[in-house]
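What follows is a single structure, and I will ask about it in a moment.
Yeah, one chain of the complex is gone here, protein chain that is, but the others are all in their spots.
Chain naming follows the written order as A, B and C, and within any one chain the residues start at number 1.
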Amino acid sequence: MTRYSIFSLARNAFNNHRDWPAAWRSPEPKAEYDVIIIGGGGHGLATAFYLAEEHGVTNVAVLEKGWLGGGNTGRNTTIVRSNYLLEGNAHFYEKSMKLWETMSQELNFNVMMSHRGVLNLAHSDPQVDAFQRRGNAMRLNGIDAEYLDRNEIQRLVPLLDCSDNTRYPIMGGLLQPRGGTARHDAVAWGYARGADARGVDIIQNCEVTGIKRDDGRVTGVETTRGAIKAKKVGIAVAGHTTQLCQMAGVDVPIESHVLQAMVSEPIKPCLNTVVTSGAAHCYISQSDKGELVFGGDLDGYNSFAQRGNFPIIEHVVASVCALFPAFSRLRLMRTWGGVVDMSMDGSPIIAKTPVDGLYLNGGWCYGGFKATPGSGWVFAHTIAGDRPHALNECFSLERFATGCVLDEKGAGPVPGAH
Amino acid sequence: MLLINCPWCGERTQSEFAYVGDANVVRPDPDTVSDQEWINYIYIRSNPKGVHDELWQHIAGCRCFVKVRRDTVSHEIIGTAAPAGKIDGREA
Amino acid sequence: MNGQPFRTAAGGRINRAKPLVFTFNGRIYQGFEGDTLASALLANGVHLVGRSFKYHRPRGILSAGAEEPNALVQVETGARTEPNLRATQIELHEGLTASSQNCWPSVAFDVSAVNGWFSRLIPAGFYYKTFMWPSKWWKAYEHVIRRAAGLGIAPSEPDPDHYEHRFDHADVLVIGGGPTGLMAALAAGRAGARVTVAEERTEWGGALLAGNETIKGKPAADWVGGVVAELSTMKEVMMLSRTTAAAYYDHNMVVLAERVTDHQTSSDLNLPRQRLWQVRANQVVLATGAIERPLVFTNNDRPGVMLASAARAYANQYGVRAGRQAVVFTNNNSAYRAALDLSAAGIDIETVIDVRNEVSPVLLDGLKEAGIGCLTGSVVVGVHGTKRVSSVDVMAFDTTTARPEGKPRRVQCDLLCVSGGWNPTVHLFSQSRGKIRYDDTLAAFVPDVSFQNERSAGTCNGAFQLAACLREGAEAGTEAAVQAGFKCGTAPEPPTVGDELPTALQPLWDVPPPSKFRGKRFVDLQNDVTAPDVALAHCEGYRSVEHLKRYTTLGMGTDQGRISNVNGLAIMAGLRGVAIPTVGTTTFRPPYTPITLGAITGTERGQHFTPIRRSAMYDWHVKAGARFVPAGLWLRAQVYERPGESLMQAIGREAKSVRETVGMVDVSPLGKIDIQGRNAAEFLNRVYINDFKKLPIGRVRYGVMLREDGIVFDDGTTTHIAENHFMMTTTTANAGPVMQHLEYYAHVVWPELDVHLVSVTEEWAGMALAGPASRKLLEAVTDDIDVSNEACPFMAFRTGTIAGAPARLFRISFSGELAYEINVPADYGMDVWQWIMNAGAPLGISPYGTEAMSILRIEKGHVVSGEINGRTTAGDLGFGSMLSTTKDYIGRHSLTRPALNDDGRKQLVGLIPDDGRTAVPRGAQIVANPKRVAPNPMLGEVTSSCYSPNLRHPIALAIVADGRRHHGETLHAVSPVTDEAVKVRVTDPVFIDPEKERLRG
Partner (left out) sequence: MDSTLAKKRSALVAAYLPGIYGAIGEDGPGIMLVERCDLNVVHIAGDATDQAFAHAVKTETGCPLPTEANTATVSSECTVLWLAPDRWLVVSARHGEGLLKERFRMSLASGSAALTDVSNGHTVIQISGARVRELLAKGAPIDLHPSVFGPDQCAGTNLLQISVLLHCVETNVFHVYVARGFAQSLWEWLTEGAAEFGYRVDPTD
């Protein structure tokens, strides 16, 4: 692996950058692997990377039906945070946050992790209570959290309408200073390059069409490029978890929905914090390129189409303008959608399945991006040792039957409500 | 934006409706249900990539529930009916 | 102010009688009505208008339309300032102010142009490879990167303009008002269809405005005028100019953005600035035209390099010469027409450079006649001049090696017109999920298979000749009308047109520079992506079209790759050695061109973001000086402060008055559902955990309902009004969800039950009269209801008149005091409230708001949303004994799950500060040892907290692990985020009157 640095850039400048090696190889699939990871998004690639890096398992293939990072990895609003109330979520996302802090150096690939802070705005007394309750839980769990009053919020985000003259005046907010954004594509590329350098085969344009089992145990997969044997198979295919699990006869408590995101035209820096609103149902930040990036609720019905419809765009944009009345004259440049797997309690599933050797990582709902490194890390642990790490024990498939659900929003088994 | 044919009010735009979810969900008989069946009733939904029978409620109109057979990839609506009604055309 | 040196003496569609004064970069210029900012600048000889995104290279005006990548300007100042507008689309109006953006101190001298010197160090994706050491410096690096990026500047004041939405239903929506679209509209309109026609520009006619074609032997504009006049007389045809079709959604819903007053100097305040249309069309005709492609060669971004069609439009439509001496560089026939028109407008055309060896003699003869030279088999290899083209280098082109050969020849010029062929505008077609295909003859993507009820016609369909456009337009309009159910015979006969050039093209994607030739070859002008950047992506393995786009940012600018994508794809295809369609295309995503957030928001701005729901007594609360709090869409009175009182004092006074005398609170927002039918009682019995079958008429019962997963959903009282007739109340927050929940079970799950549900939340104004004096007061305001404890005991329901209004009286209590809830028809609400207030004045009645109400219910241990948080069970909240064992109800079967019966479950308890005075922090967590370092295990959480003015010490409700077994023990309520901590004693959650003597008294 050619090490990236200012010096390598300078060296290559002499050749007009004609001699850079490929960031990862494009090998033909082998006949057999120790582990096959289905899904070449951030989660799958991170899993492969940590299998090799942490567990010495390098005879690994990542199978991607399209192009790397082409699913939700490249379609989200790039927000990174670990501001959770419930114990299980808090510790897991905090592990992820710690991995974000060193990811660029660990991967030798600048993922532009920008700890600019994530601010949740409270617009009512119950929300103030809820945010303080969550902030307190975070602090007691050793996670950074600050409660800001309206004046502090106005200083932090000058363009925010903090006056009383709005439909839902801002009463306070919960800030996680270490939260922020990262360059989403770079995460996939960085993990791909790192995994590849450690011996992992990354195989694009290879769709899994079947999961082979023998006597209740996984033996390999069928793909559009032929059958491949494997001792263990991990599924990390946001948007298609149900379909992949069905190939192995596993029912999962998941519905697939489309979540839209959008950007404005680029403008000079004017928003230095990630802002989310509890009343207005939107989240917004400004990319390094200058675009305002924002999103909101699901379109609200099952969908496998990576495009959405207009009502949600209308609502999200109205929410942005309600928070930032000055943004009304800016223009919406591009909108897109990603298919998210909504679990029935709003928390992910990272677990063994009833099929031996088959492991599941899915049900990420709104928030898979920020979990990318932590998800890969615990999933690699689960696959390598055939048992969950303490950090993902709570994300089992059995929790629905036992009642140990992790319902952060208290919304119940209504996937759209998380 | 979807155009949904309410069996009573005719074609109306999506924003008049609320999505309810999988139309195949049937509340089991509480006297005979097994624990596993009950858990499946609460948590497991058909989630097909393709034709899906689902319920919507015409919330801004007649407030009736409408069964909609829709392709979850193309968003094509194959037909609609009352919740207990039958829809002709491509099956789920 | 000087004249307009580049304006032709005559011609064009501008109104020379109406000069307009405008300012650009602080200088005052003159243009004419009908100009765009771009044409007016060019008329004044201004070519340098902006700086590029990354290298801050000087940039000019490339196009004459929506595809413009370079000439982005900041318009106006103050609250109405707007960044990133394309000068090619801004209609000139008197007093327009615009300036260059992304440059400092000025567009002519931009400090950041030093980026160009380091350009070798900063190829595509350089930032992924560096700025990683030391890690904490990224914040500083990022600061610099962010400042350098971005284009214009966002306004910093609220938008003073207003916007609106409009819905439209068309039989046929025609997108594009050029020859094809007009012909389609005419055909559909004559068939009697409801037709909506949307045209992005001000004037109708599309490409005809920029040309000099003839139709029926007359200038095309005459034909356009005739058609527009006919369409305008058709009652069912709506013509929308200045209207961009921005997005094409499922089921033929198209979003149009209309600019209503942007072109006016001062706006009519009765009109919105912009109007967003949502058109549901039975059929759509796409007549969106095509966009000319630039060519990729060294320094192809210099001001003075312009699309040939744009130079032609400036000459013909605006009467502007884009230069004095021009060179035309092309790979196809269309540029020859431009050359002739420019020559006719008085521009000295040095020569036409055509990469093709074989060119139709008709074209060459035409040039010869106009005295223009032509170099076939040649290419422009480079441009000289930094802020304006000064000359170009021309070389022979070897088609076998695809490289320039021989010695360069320098040609002086100040304008270089380029044409690399045409891309049909298939964006909307693609958004509608139509499949596109690559056409080798046109070297472009064209529509293939439609998915929705639309068809493409004319140039956007690959028909590049006027006669074909008119014919396809007529056919498409007719077909659309027929498909929409209109009977019409054959398509109207398209009019005859003058002679046309044949279409012919030789693809030319990249002109590699001769060795040692310096400069950059831009593929994406706006994002400064060069041909070597594409090569770098290829060599590093970012070869799929999406990786190319994301790694290099190709096509990610405000023009969304409208003119760059095909060139970029073709270069990648060449590097990979595959056909262009194999590389694929990126998905075209809405919107087609950026639309303002204001237009999308429409009228839902500021206070109107969501509608406000007001109770019948709202105006009374306003007059009484209430402070309001949003509760869902309702605005509720929170507290009525008196002069000289602090907020806490006011809340305390209100809460005390209820316990000591009497108070009244507006409870209208509580959900109220009228439930009738032969099976109404059975229905309620299945909905609630407790029994409702034996509730006598005239009695009220408190009920708790679960979700099917066994978690508490909502609570409230239900009254047996009459035989088969009940009224349920719900919490304010859950009024809508509970109604939907009940409707679902009534209609879908148990359709056999005879039960009718009607929301009557709005029918009844609700007021809760509470306090020891409430009965006495009630006696004073009713003649016909016996309110004595015997006649109207706790949980009784009575009807009669109160203050002369028909009323329902419920002896229920949220406060724990002797209390009554009064419902009167909402129209009487204001007067009845006022009447009771007047009658209660001698007793010292006080209105109370939601804050005091909250204190009263915490004192009584009543639960609300903090406790019913979506994770608590009936058992957790102390409702365990209500769970019926003799019937099924929603959620019952889930209660057997082990985790719902764990010993360690968090149960509702009360908390009192150990010191008797320190407030229990809201949102605090409960721990055993506050000093323990993180992670410190949490035993529970504070769900509600207040100072009890009646007990004179703070109290709180909490859910604590196994809490009921720990009454009397001390724990700690800690709130690190507010830096509070207090030692608390665990108690029963009912702080006041646990024997319910007050309640029943």
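Everything that follows uses one rule, which is that a residue touches a chain if its C-beta (ideal position, glycine included) is under 8 Å from a C-beta of that chain, and two chains touch if they have at least 3 such contacts.
Please read these numbers as outputs of a predicted model, since none were measured by experiment.
*Asks:* Considering all chains of the complex, which shown ones does the missing chain contact?
*Replies:* Over the full assembly, the chain not pictured touches B, C.
*Asks:* Have a look at C:Glu76, C:Glu94, C:Asp448 or C:Asp831 and name the one touching the chain we're not showing.
*Replies:* If we include the chain that is not displayed, C:Asp831 is the one touching it.
*Asks:* Can you tell me which of C:Leu208, C:Ala803 or C:Ala852 touches the chain that was removed from the display?
*Replies:* In the complete complex, the chain left out is touched by residue C:Ala803.
*Asks:* At which residues does chain C meet the chain that is not included here?
*Replies:* Residues of chain C in contact with the hidden chain: 162, 164-169, 194, 268-272, 278, 280, 603-604, 608, 610-616, 619, 633-634, 668, 674, 676-678, 725, 754, 756, 758-765, 780-783, 803-806, 824-832, 835, 838-839.
*Asks:* Just checking the interface: what residues of chain B touch the absent partner chain?
*Replies:* Where chain B meets the chain not shown: residues 8-10, 12-13, 15-16, 58-64.
Operating definition for what follows: only the chains that are shown with their structure count from here on.
*Asks:* Express in whole angstrom the distance between the two chain centres, defined as the mean CA positions of chain A and chain B.
*Replies:* 30
*Asks:* Using mean C-alpha positions as chain centres, tell me how far chain A is from chain C in Å, no decimals.
*Replies:* Result: the chain centres lie 23 Å from each other.
*Asks:* Multi-chain contacts only, two chains or more: what residues does chain B have there?
*Replies:* Touching at least two other chains: 1-2, 35, 42, 74-75.
*Asks:* Mind pulling the residue numbers of chain A that touch at least two other chains?
*Replies:* 309-310, 401, 413
*Asks:* How about chain A: which of its residues touch chain B in the complex?
*Replies:* Of all residues in chain A, those touching chain B are 240, 242-243, 251-256, 300-305, 309-311, 344, 400-401, 413-416.
*Asks:* For chain A, which residues count as touching chain C in their complex?
*Replies:* Residues 4-6, 8-10, 13, 16-24, 26, 66-70, 74, 87, 91, 101-102, 104-105, 108-110, 112-115, 123-126, 128-137, 139-142, 145-147, 158-159, 161, 165-168, 174, 183, 185-186, 189-190, 204, 264-270, 279-280, 286, 288-290, 306-307, 309-310, 313-314, 317-322, 325-336, 399, 401-405, 407, 409-413 of chain A touch chain C in their complex.
*Asks:* Over in the complex, which chain C residues touch chain A? Could you list them?
*Replies:* Within the complex, chain C touches chain A at residues 53, 79-84, 120-121, 123, 126-133, 135, 138-139, 142, 145-147, 149-159, 161, 163, 247, 249-250, 253, 255, 278, 532, 535-536, 539-542, 544, 546-547, 550-551, 553, 556-558, 560, 587, 589-591, 594-598, 600-602, 604-610, 612, 629-631, 707-711, 713, 865-866, 869-871, 894, 897-900, 921-925, 927, 933-936, 938, 941-943, 974-978.
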